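For this view, one protein chain was removed and the others were kept in their places.
The letters A and B name the chains in turn, as written, and every chain counts its residues from 1.
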Amino acid sequence: MTTTKRVDPAELAKLPCTGPSFDDLRGKLDPIVARYPQRAAALLPVLWVVQRARAGWLHPKSIREVAEYLAVPQAHVEGVITFYTMFKDQPVGRDVVVVCKTLSCRLRGAQEVMDALEDHFGIDMGGTTKDGRYTIETGECLGLCDMAPCMTIDEERHGNLTPESAVKTLEGRPR
Amino acid sequence: MSAVEFPRLLKGAPPIGKRQTLAEYEANGGYQALKKGLAQTPDEITKMVLDTGLRGRGGAGFPAGRKWTFVPKNTGKPVYLAVNGDESEPGCFKDRQIIERVPHLLVEGAILACRAIGANTAYVYIRGEYPIGIRCMEEAVDEARAAGYLGDNVMGSGWKCDVWIHSGAGAYICGEETGMLSSIEGGRGYPRIKPPFPAVEGLWRSPTIINNVETIANVPLIVRDGVADWKSSGDADTPGTRLVGVSGHVNRPCHIEIDPAKTTLREIIFDHAGGIWKGRHLKAVIPGGSSVPVLPNKPEALDVPFTYGAVKNAGSLAGAAGVIVMDETTCMVDALLNLMEFYHHESCGQCTPCREGTGWLEKLVHRIWAGQGRMEDVDLLDRVADTVGGAGAGKTICFLADSAVMPTKSFIKHFRADFEAAVRGGGSPVYLARKARIDRKHASHAVGAAH
Partner (left out) sequence: MPKLTIDGRSVEVPKGTTIIQAARQLGTDVPHYCWHPGLSIAGNCRICLVEVEGMPTLQIACNTQCSDNMVVRTASDKAKRGRADVMELLLINHPLDCPICDQAGECKLQEYSFRIGNDRSRFDFPKVHKPKHVKFSDKVMFDAERCILCTRCVRFMDEIAKSDELDISNRGDRNEISVKRGGELESPYQMNIIDVCPVGALTSQDFRFKSRVWFLESTHTVCSGCSRGCNVTAGARWNKMLRLIPRENAAVNKWWMCDEGRLTYTDVAAADRLGAPMVRKDGRLVEVSWDEALAAAAKGLAAAGDDLFALISARLTNEEIWLASKLCDALGTPHRDTKPRAFGKDDLLRTGDGNPNSAGARILGVAPGKGGAGLANFASQNLAGAALFGEDLDDRPEAIAALQKLAFVLVVDSRESETMRKAAHVVLPGLTAYEKDGSFTNVTGRVQRIAPCVRSPGDAWPDWKILGWLVAGNDRGARPKTCAEVFARMAAAVPEFSGMTHGMLGTAGLDVRSAAPAQGSV
C-alpha cells in the first residue's frame, strides 16, 4: 500500500500554476468583492473561485495573488486555507472524492466502503490515485445521512453505497 | 408505512434533486408574504414572530422574535442579518431540504427578517459541502433580484434589500453563530467571546441577527397565514412544525416535517423511518444531532412528543432534530469513538480545554476501542469529560467542547457495559473484526517509514 506524500512546502512553488491568469479572473472576482463592506471578507469566495479555476488547489502563486488582490497579509490567507478542509494547498487529483466517515454513514458501512476504495486503488484515504484522476479523502458528515453511506465528487452525490458500488462508480465515470 | 407528508415548509416542494423556480414558488403563493410585510411596519412583523413563539431551529431553541428585539436602536451603524445554513451537525440534513428545494422560501424569509430588524443586507452562509445548495440559492437570489424582490427598490417600495450567499469551506465550527461571523468576515471560523453579543456587535462590529435556515423559512408562513394559523401546529413549548432527519439503522432513512406535539420519537423511528433495519431491535437513539445525550431503548425515552421540553425531560435534547438510530448490534464504544474523532477534528483550537481535551477524549476512547484499555479507563474517561466541559460548564468560548462531553457522559451512563466488555474482550467488536487489516496497515507504514 502506498501513502501519497505531501509535497515539501518549499518545493510547491516549483510546480506549475495552471489555469487562467489572475487578471482573467478579476471579472469574476470583482462583483464578489462588491458584496461586502470590506474587501477582506471576500477571502473565502475568492479562494473558491481561484481554486476551482486553477486545478483544484491553491498554488503559492495563487495565495500571493489573492493576498495582494484583497490587501490582506499572506500569513492570514495561509491561516484561512489551513483552517478549512476544503481548501487545498497541495496538488490534488482531477476530481476530489469525499467519502463521509461520520456516525450515520459509519453505522451503515462507510468503513467497508473506504476499505474497498483503498484496496482497489492501492492508496490510503487522503491519497491520489496513480493516474492522477482522483484524490480520495474522508470527510466529516456531509449532510447526506438519508443516503448513507455516501460520497461526493463536487456536485455529484452517490449514496446507499456498497463497497462494490463505490468502486464501480469511480471506475465507471466518464474519463 | 405512512405516506410522507410535508404540511407546511415543504408543502408543494419539488422532489429531492429539483429546485422550485420563482414561477413555481409564485404560483404556490410565493412572495405574497413579502407584499404583505412591506405594507406593515418592521415592529409589526417582529410582533407577529414574537407572538408565535417561534423558537430557533438551529438547536438552542431561543425565541426568534425576542432575539430580533435585541438590536439596539439608532446606533448609526448598518444592521445585518446572517442566516445560518452551515448545517454540519452529524445526523442533520433538514436545512438542506429548504436550501435545495424551496430556496425562495428562504430568500423571502430573509427579506422579511431584514425588514423587521432594520437590515438592508443578509448573508446566507451555506456549508461548502453543499455545492448544489449553494447553486440553488445563488439561482434563487438572481431570480428574485431580476423580479424586483431584491435590490435597491424592493417591489417598488423604495426600500433596499439584498441577500448574498456566502460559501463555507469545510469547518463544523462555522455553524456556531459567532464562528460563522468570523468566516463571513473572511477569517478562520473562530467563535467570539461574549460580550459583545452579535446583536450589538456582530458583522464588522455592527448589530447582527443570526437565525437558522429553518427559522427564517418559517417567517413568510407566519406573515402570510397569521399567528393563529401558524400556531395550529405544535404546542406552547414548541410551536410550529419541525423538520426532522432520521438516519442510521432504520429501514427508511428520511427527512420529515412533523407536528412536534403530536409526534413521538418512537413514531419518528418506527412509523416515519420504517423501524429498525434487518429485523433487529433498537438499542439507542441520539435525538437531536450528535452533540446531544444518547437515549437508551426505554419507553420513558421514546414515548415522548418531539418537543424541546419533552425530549429534555426524557434526558436529552431535540437540538437540530437529527435523529440517529442504532440497532442492537452497535458497539457503543465504536460509535463514541467516531464522534470523538469528529469533535477532535473540528475543534477550532482557540480555547485550551477544547483544543487539548477533545484529543484526549478521543485517545481514551480509542484505547478502550483498540483493546488497550484498563477497567479504570472507563471512569477516567467520564472524569476527563468533566475536566473538559459539560452542559453549562463555561470553560470555553463556545459549546463544541461541551458537545463532545455530553455524548461521552451519556454513552458511559447508559452503555457502560459496552465499554467494560471492550476492556475485557480485547477491544470493540468492530476493532476485533478489523484487527488484521489494521495491523497489516501499521506494519506496511512502519516498513515505509524505515525506508
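Keep in mind that, in the parts below, contacts are C-beta pairs under 8 Å (C-beta built on N, C-alpha and C of every residue); 3 or more make two chains touch, one makes a residue touch a chain.
Computed from a predicted structure; not experimentally measured.
*Asks:* With the missing chain put back, one of A:H76, A:R94 or A:R173 would touch it. Which one?
*Replies:* Here the residue in touch with the unshown chain is A:H76.
*Asks:* Among B:G76, B:G156, B:P195 or B:G279, which one touches the chain that has been omitted from the display?
*Replies:* Per the contact definition at the top, the residue touching the missing chain is B:P195.
*Asks:* Any idea which of B:K36, B:R145, B:K312 or B:H345 touches the chain not displayed?
*Replies:* B:H345
*Asks:* In the full complex, which residues of chain A touch the absent chain?
*Replies:* Touching the missing chain: residues 9-10, 13, 60, 63, 72-76, 78-79, 82-83.
*Asks:* Applying the definition given at the start, please give the residues of chain B touching the unseen chain.
*Replies:* Touching the missing chain: residues 171, 188, 193, 195, 344-353, 355-360, 363, 367, 380, 383-384, 386-388, 392-397.
To be clear about the criterion, only the chains that are shown with their structure count from here on.
*Asks:* Any idea which chain B residues touch chain A in the complex?
*Replies:* 78, 87-93, 96, 127-132, 135, 162, 164, 166-172, 183-189, 204, 245-249, 253-255, 286, 290, 322, 324, 326, 330, 334-335, 338-339, 341-342, 345-346, 348, 430, 434, 437, 441, 444-445, 448
*Asks:* Looking at the complex, which residues from chain A come into contact with chain B?
*Replies:* Per the stated touch rule, the residues are 1, 3, 35-38, 40-45, 47-48, 70, 72, 76, 79-80, 83-87, 98, 101-104, 106-108, 111, 115, 124, 139-148, 152, 154-155, 157.
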